[in-house]
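Missing here is one protein chain; the remaining ones are kept as they sit in the complex.
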Amino acid sequence: MARIVVDPITRIEGHLRIEAVVEGGKITDAFSSGTMVRGIEKILRGRDPRDAWAFTERVCGVCTTVHALASVRAVEDAIKISVPKNAELVRNIMFCAQYVHDHVVHFYHLHALDWVDVVSALSADPQATSDLAKSLSNYSKTSVGYFSDLQKRLKSFVDSGQLGIFANGYWGHSAFKLPKEVNLLAVAHYLEALEWQKEIVKIHAIFGGKNPHPNYLVGGVPCSFNLEEVNAINTEKLNLVGKIIKDAMNFVEQVYLPDLLAIAGFYKDWAAIGGGLPNYLAYGDLPTKGYGFPDGFKLQRGAILNRDLSKVYEVNGADENEIKEYVAHSWYKYEAGDTAGLHPWKGETEFNFTGPQPPFENLNTDGKYSWLKTPRWKENPMEVGPLARMLVSYAKGSQEVKEVVDEALKKLDVPVTALFSTLGRTAARGLETKLAARWLKEFYDELIGNLKAGDTNTFTRDKWEPTSWPAECEGVGLTEAPRGALAHWIRIKDRKIDNYQLVVPSTWNASPRDPAGKRSAYEESLIGTPVAKEEEPLEIIRTIHSFDPCLACAVH
Amino acid sequence: MKKKIPSIEQSMQAKGYSRRDFLYFCGVAAAAAGLSTTSLGQVVKAFETKPRPPVVWLHFQECTCCSESFIRSTHPIVADIIFDTLSLDYTETLMAPAGHQAEKSRDDTIKNNQGKYILLVEGSVPLGNPGFCMIGGKSAEQILKDAAAGAAAVVAWGSCASHGCVQSAKPNPTQATPIHKIIGKPVINVPGCPPIAEVMTAIVTHVLLFGKIPELDSQGRPKEFYSRRVHDTCYRRPYYDAGLFVESWDDDAARKGYCLYKMGCRGPVTYNACAVTKWNGNLSYPIQSGHGCIGCSEAGFWDNGPFYQHLGAFPGFGIESTADKVGTVATVATVGGIALHAITSNIRKQKLIRENMEESVTVHPFKGEGGADVEAAEAAKPEETKGGDE
Partner (left out) sequence: MAANPQTIPYRRIYVWELPVRLYHWINALCILLLCISGYLIGNPQKIFAANEAYQQYWFGWVRFTHFAVAYVFVFNFIFRIYWGFVGNRYAKWDRFILYRWDQWKELWDTVLVDVLQARVYGRKIIGHNNLAGFSYFVLFHIFLLQTITGFALYSSMSDAFLPRLFTWIVPLLGGDAWVRQWHHLFMWFFIVFTVIHLYLVFYHDYFEGRGTTSSIIGGWKFERDDNIKR
């Protein structure tokens, strides 16, 4: 009974360690551990609630902005204000831009090398690759010359003997299934995507001043519109946003999705691997009628249990019986004992590192073994993320979502149940990106319409001064980060933060087991995964990467 | 297996540049470095023979936004850096292998390039407990020390590695520590949360282009990017000088782009290149998009008071006690104390006052000869002229 240790898991955000028990070429048990902690929840106490967005935004620079959004919403919920229409639209645009960026980077730069053999691309035929590319989409860069130049560059890179990020990769592993031409195409688009991704985030720079870590504001957005001024967001800047959106839609539809479907076609076996938990949770987001009206959200809110798509349960972040966090296997302690479950408004963050002291070989997985707490919804372990979102919206009957999901299933010629898998997760992310790019355009058009109608307001002023707040109040900000359901809970006392708790998507997915011994999503999804070579854990990272781990987020 | 590593000239040739292009490139590089043409030969030599320098990029307590910022660089673009400029042998964010294979990449580079590799560090190191940050079962502190020992140059990316950043904000629960306090070597600090992409790539290319590290200030920051306050180069500065300020978010002044000082802008106390180099391909920076600078490249900026208040809070007095509040209270208390003192002295010293009064004499109106006459001179005069202005 070998225990494989994969630490560090690379091409993710943060410090994740997987220990997996392999028996007869298959994983029979697995442990997921977050090995770095910062204590942001402790640091927030006693501070000005209006500053919290900046602190929490630094929880993660990959999904940057989403924590800022959750934070300003939590404060707005506590002090009871809603933001003007323009602020909602700008936030939605920044949200969608974040999705498109994060998902594309995940697919090409964090996930693709699990499926694409870079070395095999060296011997691909540029002509055949060009033909293939032309058959897949109308993207402009499909010439033979383009691919042979790239191949030359790649060759001289490999010949240099300095393989950089590609050194010690699993090249030639038997689990790689792509034809050479697809490999070369994917490598080409790896570089295209790397160059393109820096464009989409310019939307954040326009509205929030920079990316990563654009600026947010309790009560609205910090930017102002003025169509008679060069010193505010004016037509020129709006045109730039419009252009970036157009390019983004093009990139997603002509490059990302065709690549995704082409690659997925060769890995259909992974539609039966890595399914894991049968429960899915989404808070939903992208309000069209205000944050207070979830029915108007583009992404729907709800929970699915036991893969039963005929029923979607209501989810309420403020209900103290729904979401709770446990620390039985986490390096924390609770005043009420370590088997207790606490709703985040009552949450505690007290370190309790029980070892093993580094350097060590294995974690003590019977005891505490991770810096992540373990969240549960009505005691159920839940998977969150693009797949959960697509499933919840699909089950709730969202036409837009149904359309793209059904179309993709048809193209791949697989049943709906194929979604409950490693491949399904990766595919759902791509489909969601297609929607996010379309919605970018929709929200942008609406913003222009609103400005045209003379409404340039971006800020709700009445509760800005803390003196206008009640002595005590509490709020919750729910959102959907790229990796799944994200929420911040805040308690404000005497105008300062009394308690602040984050329950983050990767916390749901990557957490250690709960006091009842139930596994969370990562651990559960690894059960049954085949492992061809124990010393080259390619299959493990495929499934883990399909969640797009972010451990700085998960622990915070 | 070890192949000949191509020099920068060779990789330029491979990309279709001629020898003439190469010499021109060297000339520009040398001119930019302020080198005289006589030393051009040396630069050419350096570029002809230098392989891509091996680089180890470590991640500790961070949010990876420094890596994210890095890949946003518009000039040079990051693909060119990865393929032509550096040999990025270890970076958890982008490297293909995981686990033992990843660690092998790191350890091989360190072992085979002693004294020759560049160490880039993202994130702070928690000294509170080795368990606060562990990679591959080793503590962050250990990994850093091992990697720093043989490095030719060490760069601290971002405010985390340079100053400790958000995790070191009070009460710094993990004792997050900047790397220059851990390794006994000079460190190039590149603060910012994150630093500007083009600043990051400029700093690594500076070494390659000019064959030496950029000149640093007393805090280890390259003067090339950190010698000016945001405020000194801010395009809203004329409004500051004119006294035109945004008074409330999205007010008329905000829509005209007036100065954000009163909204808490930290530009006047923040050294960074934002207002000049700008972000995301020279597009914008916080102030340009309407939010004040939060001072993200300054040490301890998280604890310099609430972001929307210009003055910092005084520790121990709560978040709203600025110097002005403390001062006003002190002044009011002083005036109160003085009033009390004036009253009690008048009571306590009644006897003294009486004596002084008795000692006092009456003065006649000025007579024009020798100044005011006092009672002494007056004693001889008739009774009725006495008194008057007591």
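Odds and ends about this structure:
The first chain written gets the first letter, and so on, giving A and B; residue counts start at 1 in each chain.
In the analysis below, a contact is a pair of C-beta atoms (placed from the backbone, for glycine too) under 8 Å apart; a residue touches a chain by one contact, two chains touch by 3 or more.
Quick caveat: nothing in here was measured; it's all calculated off a predicted structure.
Displayed chains that the missing chain touches over the full complex: B (touch as defined at the top).
Checked against the full complex, the candidates B:R52, B:R229 or B:H291 give a single residue touching the omitted chain, namely B:R229. Interface with the hidden chain, as seen from chain B, comprises residues 218-219, 228-229, 232, 238-245, 247, 252-253, 261-262, 266, 268-271, 295, 298-301, 304-305, 310-312, 314, 323-324, 326-328, 330-331, 334-335, 338, 341-342, 344-345, 348-349, 351-353, 356, 359, 361, 374-377, 379.
Assume only the chains that are shown with their structure count from here on.
For the pair chain A and chain B, the distance between mean C-alpha positions equals 31 Å. Per the touch definition, chain B reaches chain A in the complex via residues 1-6, 11, 14-15, 51-52, 54, 59-69, 71-74, 77-79, 82-83, 86-89, 91-105, 108, 126, 129-140, 142, 165-167, 169-174, 176, 193-194, 197, 236, 248-250, 254-257, 274, 279-281, 283-291, 294, 296, 302, 306-308, 319. Chain A meets chain B in the complex at residues 5-15, 17, 35-40, 42-43, 46-48, 50-51, 54-55, 58-62, 64, 105, 109, 113, 118, 152-153, 156-157, 159-170, 191, 194-195, 197-198, 201-202, 204-215, 217, 219-226, 229-233, 331, 351, 353, 355, 357-361, 456-459, 461, 464, 496, 535-537, 541, 552.
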